[in-house]
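Here's a structure for you.
Missing here is one protein chain; the remaining ones are kept as they sit in the complex.
By written order: A and B. Residues from 1 in each chain.
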Amino acid sequence: MAYNLIGKDFTPMDVEAKVTGRAKYAEDFRAENMVFCKTLTSSIPHARIKSIDTSEALKMQGVLGILTADDVPQFPPPALPILAKDEVFYIGDPILAVAAESEEIAANAIEAIKIDFEQLPHVVDPLESLFPGGPNARTEGNVAAGQIKLQTVKWEASDFASAGDKKMPMGRAAEEWSYGNVDAGFKNAKVTIEETFVTGTYSHNCMETRSTFAYWQGGKCFLHGSNQSHTAAIANISRYIGIEPENLVLIAEYCGGGFGSKIPGYPNMAIAALMSKKINRPVMHRITRTDEYGIGGARPGFQAYIKMGFAASGKLLAADMYLVQESGPHATAGDFRAAGNALTMMYQPEACKFRSVPVLTNTVPMGAHRGPGENQFAALVEPMFDKAAKQLNIDRMAIRRINAPDSKGTIGKDRGPLTSAFQKEALDQAAAMFKWNERKNLSGQRTGSKVIGIGIGQGYHSAGTNGFDGLLRITPDGKLHVHTGIGNLGTYSHSATARVAADMLNYDWENTIIERGDTRKALPFNSPQAGSLSASTQSRTMYVAALDMKDKLTDIAAKSLGGQPADYVLAKEKVVHKSDASKSMTYQQAAQKAVELGGKYSGKEVPEDLNPITKNSVATIAGSGLIAAAKDNLPRVGVTPGLSVSMAQIELDVETGKFEIKDMISVADCGTVLHPLGLGHQISGGNVMGIGMVMERHIYDPKLGIPASVGFHSGKLPTYLDVPVEVGWGAVDKPDPQNPIGVKGVGEPVLGSGAAAITSAIADALGGHLFNRTPVTPDMIINHLAGRPPAHKPLQVNAV
Amino acid sequence: MSDADKNATGSSGIRASRRTVIKGVIASGVAVSAAGYLVYDRYGSSLGRAKGSVERLVTLNVNGKDRRVDVLPNETLAHTIRYKLGLTGTKIGCDHSECGACTVMVDDISTYSCSTLTHSVRSRKVTTIEGVEGPNGELHKVQKAMIKELGPQCGFCTSGQVVAAVALLKQNPTPTVDEARRGMSGNMCRCGAYDHYLKAVMTASREA
Partner (left out) sequence: MNVKDMMPQFDLFQPATVKDALGLLDSYGKDAWKMAGGYDSLVWFKERIKHPKAVVDLSAIKEMQGIKETADGVEIGALTTLTEVERDPIIKAKYRLLSDAVSHVASPQIRHAGTIGGNASQDARCLYYRYGLPCYRAGGNTCFADTPEGINREHALFESDRCVAVSPSDGAPALVALDAKFVLQSSSGERVVGSEEFFVGPKVDIIHMTSTKPEEILTAIRIPKTWANANFYFEKVADRNTWDFPLVNVAAALQVQNGTVRDARIACGGVSAVPRRLTQVEQILKGQPVNEQTAKIAGQSASRGARPLNYNGFKIPLMENLVMRAVRDAKA
């Protein structure tokens, strides 16, 4: 199909609002009689709450109410609570909320509240917790994840003794799988690489903290929040507040960053809502950067071991990986599973073994961060391929190419199918763009104190799913309303995917209105804006809804002008008879006719298989125009992988340990390109976040359990001067055969390939030295070059 | 007129006669959000009233207009403009001068409003993101460039980026790429949109 809109650049309709300051985020809303709410959080890393004395606070002028765990819905531990009930698990754990006439009064009130804690042992290092007699992050256990119930796991002292200081100890796993004959694979390998590695945890650090503003009207809760999903989050947020989904009005038009930490709503949102209900005033719960550090999420870390056996050709014959995951205090982190999957996907090992233990720690709650598990894995393991290539005496590109998945590749322990994969093409395209064959000769070249490092990185994340609903409406004024229930992180996929519908219906983009960001706008049940899902999932829902719209348009034309629906085609905003041009009707006329006809044409009847949220939404606009609503039941078999390659040239100063990224490019295998400028934005932005993965850190004083990396400054987020002037980009642009438009997602893999390109380049500049650790900081480089031992122990975490 | 202005209201629950006086003065000037800003009087009625200390009622010149507003001594400019002047375009990203989302101009110089006491800028000219566009909504060349080059992603840092760019170009109308990068280096973007923003600054610098 030739596209008018898809594949072309356009100006999304919310850009002007952003550059003029008119875009309203949760903390920008105001209401008459609004009050302020602040949370009191734990100052101790692990403790039992013995008593809370709020008497002084309640006496203060202007204090209006206090919310404790007793006032909010409870969720069985180790789920993330709204407010801590009996036990607190990290410094920053919210215990209660105070509402007052001003934020300052609320702060004063918090200072006046006395809490009696019984301090409990705390732990910030997972291996320490696995050591016999080691502390547990929770009184009921130290290991938990989704489908791994909270339990206590202790390894044997002999597990640690036999590993020694430098190798990861490997005791009993909580989860494991394998396929193929791993032992035989290692036996046949020409080169075996065995490494112990550590990936640091670090905060999502979304620019916008998750402030919430809430009030009640007519029995409904109006909640202005910061969220990555819209309709996909309704059920969860309602559950946190303790209301029926129909009674939640969620207004979240803009989300100032989520990166995985604001996907399905989150418990903290309920505080403003419940406080508002309690004191009968609109409540602004402004989340400070310090609050956000605690509840805002962080990428889980790994203490890990990997062994890989390569054939002479570079083919990965066998891989054995063990991950100990630093999980925070709750069962919220599934990175370990995703990393295991990434190993099978990115390198297609012929035999593979995977073991893991997700360990709880008294550090901030952790969960998915842009490419969870896969990207930490990529950043650390990609440079190991450089090492293998060197030992095998083959090209670093070639070793990746031979193992790169193609459409016949498989994924996971069950070696399931893929819908498409063009990673070899991505590698070739990146190599051409970067002039790999020339640049690789620059490795190690030294001028003065500067040495060149050339790096390659790859990334993967699953990037598509199906089963969501599309909803389109043509109103009697002739406009096309595209109702979309995904969030708005600034990827512009709400508009890019809407263009699928506009294109299929031959609509002028100027006559297309995007309805989003407010549950009162009749939004269908759509995927979260997460997991690199939006572009592919939404193009499917737009497609099926557009097909439904097309059917109804031709139906109406046949009814009105005679003949069969199949006699009609769509032209520019009108339906025309194939062989008699005089028989035509504009979409505007069709919409008017639809209102008359009622039934399925005007949304009075809807398909049974639509999600209840979609059905409710259609009900609110039924009769207002020509409505198309359909569930995406298009077949989809297998995993849809988003893949990327990044390449970087750095100059590392051997006297200062600092390096400059002189050049960086990235190529994505993300199927059909919907919006080039938007895609380039995601690719370069993702690569910048990848640079961040090599810089950013969590630091905890192990004795006191206090965090030393709160905020952007001590968290070390990359700035203008830490990234290259430009990240060049490209896309393979080969359609995925199982998406009607051929689209796959891209948001996440580009972070992994970017981070990996940098770790690979650093290793290259240092003659192949692997730090096997992120972040890679100037002091690590200086110590290495000076022949000094590293300051941290090999498996140490949350330190520098 | 912003939604904040539309939501502005008289206060309820006024308890002290002094506050009534303050309310009256403000109401007679420009519409300002109200009830949330009554303050606990830690020093009794001498709050902020030590001899020689600053007067709470001030006139601020913001975006070309004089605005009368009640400002506490410990109040930051970010808080004043967001909560008392209805100008929510300026964002608070960190409140600790670590991100630049709160960037405004004070006498055309880029400033972190989160780390400026409002009283320190009483006699100066304050320009927020809302004041960057022309009086009839004509977009500034920086704003036009940011639209053309698709500067923002999530948009939360964008107000700060725009104002920082405007201030930069006022001081150095034709920067080199390095100078532009350096001039913008006090603004963080978590989404990593640096190259798009930088391109927009260079594009704007080439416009008359």
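As a working rule, a contact is a pair of C-beta atoms (placed from the backbone, for glycine too) under 8 Å apart; a residue touches a chain by one contact, two chains touch by 3 or more.
All of these numbers come straight from a predicted model, not from anything done at the bench.
Checked against the full complex, the candidates A:Arg30, A:His46, A:Arg210 or A:Arg289 give a single residue touching the omitted chain, namely A:Arg289. Check A:Ser356, A:Asn403 or A:Thr777 against the missing chain and you find that the one touching it is A:Thr777. Interface note: of B:Thr111, B:Thr158 or B:Ser205, the residue touching the hidden chain in the full complex is B:Thr111. In the complete assembly, the contact with the undisplayed chain comes from A:Pro718, out of A:Pro300, A:Pro372, A:Pro718 or A:Gly752. By the touch definition given at the top, chain B reaches the unshown chain through residues 39, 42-43, 47-50, 52-54, 72-74, 76, 95-98, 100, 103, 109-112, 115-117, 119-120, 164, 182-183, 185-186. By the touch rule set out above, chain A reaches the unshown chain at residues 38, 40-43, 91-92, 103-104, 106-108, 110-111, 288-291, 294, 655-658, 695, 699, 701-704, 706-708, 710, 713-714, 716, 718-722, 777-780, 782-783, 785-786, 788, 791-792, 799-800.
In this section, only the chains that are shown with their structure count from here on.
Note: centroid distance chain A to chain B, computed from Cα atoms, is 31 Å. In the complex of the two chains, the chain B residues touching chain A come out as 3-4, 7, 9, 12-13, 15, 33-42, 72, 74, 82, 86-96, 98-99, 101, 128-130, 132-133, 139, 143, 146-148, 150-159, 162, 177, 181-182, 184-185, 187-196, 198-199.
Within the complex, the chain A residues that touch chain B are 11-12, 14-25, 27-36, 60-62, 100-102, 104-105, 108, 205-209, 254-257, 259, 284, 286, 288-289, 489-492, 677-678, 681-682, 684-689, 692, 711-713, 717-721, 723-727.
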